[in-house]
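Have a look at the structure below, then the notes.
The other protein chains are all here in position, but one chain of the complex has been omitted.
And now, subunit A:
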Amino acid sequence: MDEVFKALADASRRALLDSLHARNGQSLSELCAGLQLTRQAVAKHLAVLEQANLVAVLWRGREKLHFLNPVPIHEIAERWLGKYERHRLRLLAQLKQRLEAAEGGTEE
């Protein structure tokens, strides 16, 4: 679990996970295209994410494809959120979104 939190404590690595969340199964080159980082830096970040089991890798021929693996985050959520809390939190998140949209705010 330490590895998961360490892996998530970096904006570039979170950006890589966001990119996979938007489009799963990208190659290293595809992931590099969306970020202002060198190929080596992206490869290094991906290795950390893979080590933390936040990214799963599949080989398709000679191409290595990266997939967002939500299981460790899910396990963290299961550890601290009961099922009733989860339902209330979802309602709160929806309320927050609606109120902020009504104010005309542009932030998430």
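The working rule: contacts are C-beta pairs under 8 Å (C-beta built on N, C-alpha and C of every residue); 3 or more make two chains touch, one makes a residue touch a chain; residues count from 1.
FYI, contacts and distances are computed from a predicted model.
Protein name for the hidden chain, per its UniProt entry and selected from "Peptidase M48 domain-containing protein", "Branched-chain amino acid ABC transporter permease", "SRPBCC family protein" or "ABC-type transport system substrate-binding protein": "SRPBCC family protein". Residue positions on subunit A in contact with the hidden chain: 24-25, 53, 56, 58, 67, 69-72, 74-75, 78, 82-83, in rising order.
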